[in-house]
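Here's the structure we're looking at; comments come further down.
As you look at this complex, bear in mind that one protein chain is not there, while each of the others sits in place.
Here is chain A:
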Amino acid sequence: MTPDPTPDVLVAGGGTAALCAAISARRAGARVTLLEQAPRARRGGNTRHARNFRYAHDTANALSSGPYPAATFLADLQGVTEGGADPQLARRLVERSADLPAWLGGCGVALQPRAGGVLPPSRKTAFLLGGGTAMINALYAEAERLGVTIHYQYALEDPGLDGERVGRVGVRDPHGATLHLAPGALILCSGGPHANRDWLARHWGARAAGILNRGTPYSEGRALLRLLEQGAEPIGDPGRAHLVAIDGRSPVDDGGIVTRVRCMPAGIVVDSACRRFLDEGGDTASTRYARWGQRLIDCPDQVAYLVLDTPAWQSAPPSLYPPITAPTPEALAVRLGLDPAALVATLAAYNAAVRPGETPEDGHTEGLEPPKSGHARVLDTPPFAAYPMRPGITFGYQGLAVAPDTRVRLTRGGVATNLFAAGVAMQPNLIPRGYVSGLALAIGMVFGRIAGEEAANHVLN
């Protein structure tokens, strides 16, 4: 079946934002076509890998362990972005996040109650039962049930922005041929360009080769980049990205959640010259993953090694790959391709500086630069182990500037009349830097819904 040449609303993308947009536009009465670049078995973009989303709520409930008032949510958002969130969009995000659990429930998405006793305590977020892929399945089923026409392996190539309107839209079909559609409105929900190697190289230079992509390889951002050429207004810094420390042996794309390296506080981290460069015990919150990712990008070859002794790696949480082990630090260095004398020296200097504390958390170093300010203990029990680490990209901090109704802003001023954007494609309006868990999904859901409503409204009225 070839796509409807004149849908009311054309949605490009196949993750949270796209499905929320398609469902709400369809419910508003529009004829909706959704194009997902990935094949069906790999549909769902980075949403496949997500677990929980942030939403405002005034009391503890079945999903979250305490209240998260809108004002606190807003303050958190401005806090992590250092005041960088667009105030109007931020307010819409927070206000409209409140009914997300109910809205998702109405789409057949199951959320995981706390009562099962197996979730990490969370006051601010709700967990998707089974995670993002399960949600994606439910949303596709709901979209199909409502009569949204879905085409897999169809990619939006040319958004066709001409002046302030989208007119003739170029689409690549599964065989690589181009066809043209003339939708009443276009909603861009196709993520960012962070899986696009050329784009990474353009902004990160030689360092790009050392970056692994945590999510879908289909997030190439081609339509987004085309729009920027056609006069859409960019927002955010393309030279910045949300990077997380992940196992250096992970696949280039789609390693997902299990590739994170989590136990830096248990050991020491050295670069390929065997030098320490960051306080391993300074941050034990979940923010540490991104803090390390950000530092890895500037390491030689974008690689560093987390070095542990036996008690340290045995206390580590389960990891995707077992650590590389050896009976002595010298042998470990050889296995890692490092200079044995240098690793031994760094380890010896660290061990000599360790001052145990009252509790294991209080252990710290003295006279060492950089210090290890917590969880420091002498690493001397063989065998020794190491996790190679590289930066893994979650998303970039550049996207399309949008108005509060998600209409795409134009460089020449004003907004496009029938072009909307939602999700990661416009996320930098709200998160130009920083991040806290559950924001990305909330942005995809809230602005997906808004974009769907606005697009339908534009076409039908």
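In this text, a residue touches a chain if its C-beta (ideal position, glycine included) is under 8 Å from a C-beta of that chain, and two chains touch if they have at least 3 such contacts; residues count from 1.
FYI, contacts and distances are computed from a predicted model.
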When one chain of this assembly is omitted, its UniProt record names it as which of these: "Citrate/tricarballylate utilization protein", "Biotin synthase auxiliary protein", "Fe-S cluster assembly protein SufD" or "Branched-chain amino acid ABC transporter permease LivH"? "Citrate/tricarballylate utilization protein"
Out of A:G15, A:G160, A:G221 or A:G256, the sole contact with the unshown chain comes from A:G256
Hey, which of A:P101, A:G132, A:P159 or A:G448 is the one touching the hidden chain? A:G132
Which of A:A75, A:A110, A:A182 or A:A341 contacts the chain that the document leaves out: A:A110
Per the definition of touch given earlier, which of A:P121, A:G176 or A:P317 contacts the omitted chain? A:P317
Per the definition of touch given earlier, which of A:A41, A:A206 or A:A285 contacts the omitted chain? A:A41
Go through chain A and note every residue touching the omitted chain. 41-42, 48-49, 51, 108, 110, 112-113, 116, 118-119, 127, 129-134, 137, 141, 251, 254, 256-258, 317-320
